[in-house]
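Only one protein chain is missing from this complex, and each of the others stays in its spot.
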Amino acid sequence: MTQVAIIGAAGLSGLELIRICSRHPGVELVAVSSARYAGQAVGEAFPELSRVDLTFTPHDAALNGAQAAFLAVPNQASLEIVPGLLEQGLRVIDLSGVFRLRDVPRFEKFYHLQHTAAAALREAVFGLPEVYRERIPAARLVANPGCYATGALLGLLPLGELTARLTAPPVIDAKSGVSGAGGRVEDESTLFMAVSENFKAYKVFTHQHTPEIEQVLADATPYDPARQGPVVFTPHLLPIARGIFSTIYLRFDRPVSRSAMWTAYGDFAAREPFVILLPDGHSAELSMVRGTNDCVISLHADETGANWVVATVIDNLVKGAAGNAVQNLNLMFGMEETAGLA
Amino acid sequence: MTQVAIIGAAGLSGLELIRICSRHPGVELVAVSSARYAGQAVGEAFPELSRVDLTFTPHDAALNGAQAAFLAVPNQASLEIVPGLLEQGLRVIDLSGVFRLRDVPRFEKFYHLQHTAAAALREAVFGLPEVYRERIPAARLVANPGCYATGALLGLLPLGELTARLTAPPVIDAKSGVSGAGGRVEDESTLFMAVSENFKAYKVFTHQHTPEIEQVLADATPYDPARQGPVVFTPHLLPIARGIFSTIYLRFDRPVSRSAMWTAYGDFAAREPFVILLPDGHSAELSMVRGTNDCVISLHADETGANWVVATVIDNLVKGAAGNAVQNLNLMFGMEETAGLA
Amino acid sequence: MTQVAIIGAAGLSGLELIRICSRHPGVELVAVSSARYAGQAVGEAFPELSRVDLTFTPHDAALNGAQAAFLAVPNQASLEIVPGLLEQGLRVIDLSGVFRLRDVPRFEKFYHLQHTAAAALREAVFGLPEVYRERIPAARLVANPGCYATGALLGLLPLGELTARLTAPPVIDAKSGVSGAGGRVEDESTLFMAVSENFKAYKVFTHQHTPEIEQVLADATPYDPARQGPVVFTPHLLPIARGIFSTIYLRFDRPVSRSAMWTAYGDFAAREPFVILLPDGHSAELSMVRGTNDCVISLHADETGANWVVATVIDNLVKGAAGNAVQNLNLMFGMEETAGLA
Partner (left out) sequence: MTQVAIIGAAGLSGLELIRICSRHPGVELVAVSSARYAGQAVGEAFPELSRVDLTFTPHDAALNGAQAAFLAVPNQASLEIVPGLLEQGLRVIDLSGVFRLRDVPRFEKFYHLQHTAAAALREAVFGLPEVYRERIPAARLVANPGCYATGALLGLLPLGELTARLTAPPVIDAKSGVSGAGGRVEDESTLFMAVSENFKAYKVFTHQHTPEIEQVLADATPYDPARQGPVVFTPHLLPIARGIFSTIYLRFDRPVSRSAMWTAYGDFAAREPFVILLPDGHSAELSMVRGTNDCVISLHADETGANWVVATVIDNLVKGAAGNAVQNLNLMFGMEETAGLA
């Protein structure tokens, strides 16, 4: 059994981590922290978790012998806490955005934050198993990907060499449930009256997951932003609790055949335990992944075959956050990659 | 044309007042105030109201010659502002709760607030036209009813003499959309993640509209709380924006015939411009009143005829707030009672 | 491992049964049937269940060696199918309403259906473990309770002897998500446009779960409908997917103390694995039970202590259907009562 702590366990991602870990056959949850609920039993604060026999501690409490820690705290807090955890010998899976971008100036531009943990950043491994599976097992610090980045990347990565043939940058039109936008924060934009029966775009051309998408795409495919143009990404807020739907527009130099596309995406899905490709004629929808660690993909061509739409769906709190983090834990501690997640 | 000001015009009730007044054939809107938006054009802050050619002022700005003012501000602010307005010679329709209860100790118990405007309270008329229509035209200060009280009372008042035969207090199980619970306030309980796909009761046995229901019921019917027991009222929060559904349980000493009930409620509906009684076999639902000043009522008997359920629906922002307030304005200034509302 | 079949596996309850059984450590799912999807792989029809390696069969296909069958089909179909299954030696947990009421004329009145399986009915055990736990292990046929009945009964049963002191029948005002009203049926009343931003009562005084509540209450408590009046029950439709909230109004002959109530309900919760009593001052809400087999209860007294409100919440697809059915299976086959459910 791997002894695990969750720091920031009462936020949306933290609660999802508790839920998954408490049913995971190889994990023993030894500590959960929350600034707000410190001192309260988990089941008292959240009756739906009343079978979890732990009490929230403050963030700086001892971690009770944990070997690994999930961090689900704000960006600035992660910068401050992670170096100390590494020093104590813990292995860390960080769900914030601060250890994802290798390019510090780019990070500081998109996050409006100074990076104060350069050493930790240098050793961080980007925690998208579909690309970095070989490096994760040895990592001390894994940067769990942003939810939008995961939804977009799992729709683009299967293209592989085909990305070289794009004549326009991919356009990613993403729609997220409220939990992906920090649902428990006291933010007027997430009030019921502001979200329900409404829909809007936000951070157009400025969202911090954009450089993340480009960094990984450049690592894994021949896509060249300098020549083909930077990725276009627009996040929108859906009046639902969970899920990210990404509509990805691809424009190729000449037609790509159905068989070429289904082969590329089918091969990817065949080797990935959490990627499901729908057959021709079917369309991905959010209900297909609610509560699961899966990414479901559907493919759609125009008459010419030069324009394609790739649709991907994930649960932003599972594959987009807690589930993917546990997938990383499994890889780091030599467990079955799907343990606790299938 | 009646010159009208709205103080607290950028809250939910205030915006609804702007909407109704800007289409009202007998009203000229001369001033709208908002602490938060002071200095901004209405259409800039709320593009859906871009045809309203006014700029928000601070609450204490001059009222530009207004003859009447709607107040849609918090309870404490109403206590402070109303006496000054009356002194300036304005006629006031107050949407807060502070001028509704004649019994000051009762008020202070339910509102946790000291009453500092006793003189104004003494002259206030309760603004439910269905009961106090004769007194409203001469009033200087009208206390617009609470939304829950209106939904409950319009389902109970038609009983008239029949209330004497209730062998148990009426049970009012009410369900309100979020706007009835102060939707734009930064309150964690009205976050999308807290409301959506959820349902809960709140303030069970302690809600401040309870004494309002009892006061009006005692004024208008032979109902005797001392003998029959105090009204039982439970508010709940629905995951919708607007509307209050009240399920009212009546238990009579002996069967009441269908014809007696439909006569009692039918007579009431026939003389009230905003009360609609459904025929036997039909059920009220919230969609029937969305955006209207109507109260729709349906009646349901058990096999014995001694137990009845009365269901009422109103739009809490219209008949439960702004629409009813304009109905009062119409009565106060000798306009057609339905002007601007049908 | 218990070999289990699900007949009617593609409806809402059926899918929930698949979900629970596929993670249950003591259950092997050997057959799933669906008239509509017969011949399709489960994961093809429902990508979110793509890890379930089974293909839907027609209802009358061989059950592949199953020892037990869950039936989640319409009432008439259960009447026709159950006797044959019993004859084949299977043990059956039926989720329809046709084996719940011992009083056949009462059944026929509320269900508008002739009862054609009298022998099966005679041996059926009502599957509410909180009352009939001793009889379920030996049963061949278990009638899983109605979702509304479970929500109401778990709020009333803890009263025990206190029911004798009720001076009015309990009023149960229940609010259910759409899945409790047959969400996938092509019924205009469950269209998005008919449900969203709406709320309504239905089947007032005529819902078929009413006699079920009375039958069990009479079995387990001194409550006497003849003297105290028949239970008053009103179902309403909430614009959410899952969950039943029951607001139960109790009126006692004289005050009942807080300690008496918390003792009665606390004892009940202490011996029941799926009943959680909230501490004084807390309120039950649907989010506390979503996806779980729990019933969470909160208690609320008026100033006198003679009027109480009991609020209960369950997930109608879990404790109100599939989860409770698996709890019955566990009891029938000597497994841990909570296996696969906690």
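Miscellaneous remarks
Labels A, B and C are assigned to the chains in the order they are written; within every chain, residues are numbered from 1.
Criterion: contacts are C-beta pairs under 8 Å (C-beta built on N, C-alpha and C of every residue); 3 or more make two chains touch, one makes a residue touch a chain.
Nothing here was measured: the structure is a model prediction, and the numbers come from that model.
Considering C:57, C:78, C:179 or C:247, the position touching the chain not shown turns out to be C:179 (whole complex).
Only one of A:43, A:239 or A:266 touches the absent chain when the whole complex is considered: A:239.
Of B:173, B:197, B:212 or B:272, it is B:197 that touches the chain left out of the display. Only one residue from C:195, C:213 or C:331 touches the chain missing from this view: C:195. Even with one chain removed from view, chain C keeps its contact list with that chain: residues 12, 178-179, 183-184, 186, 188, 190-197, 239-241. The chain not shown here touches chain A at positions 167-168, 171, 173, 175, 194, 196-202, 204-205, 229-230, 232, 234, 236, 238-243, 245, 247, 249, 251, 283-287, 290, 300-303, 307, 309, 311. Although one chain is not drawn, its touching partners on chain B can still be listed: residues 44, 46-48, 50-51, 197, 276, 278-279, 287-292, 294, 296, 342.
Keep in mind that, in the parts below, only the chains that are shown with their structure count from here on.
Comparing per-chain C-alpha centres with the mean over every protein C-alpha atom, the closest match is chain C.
Distance from the chain A centre to the chain C centre is 37 Å, each centre being the mean of its Cα atoms.
In chain A, the residues that touch at least two other chains are 197.
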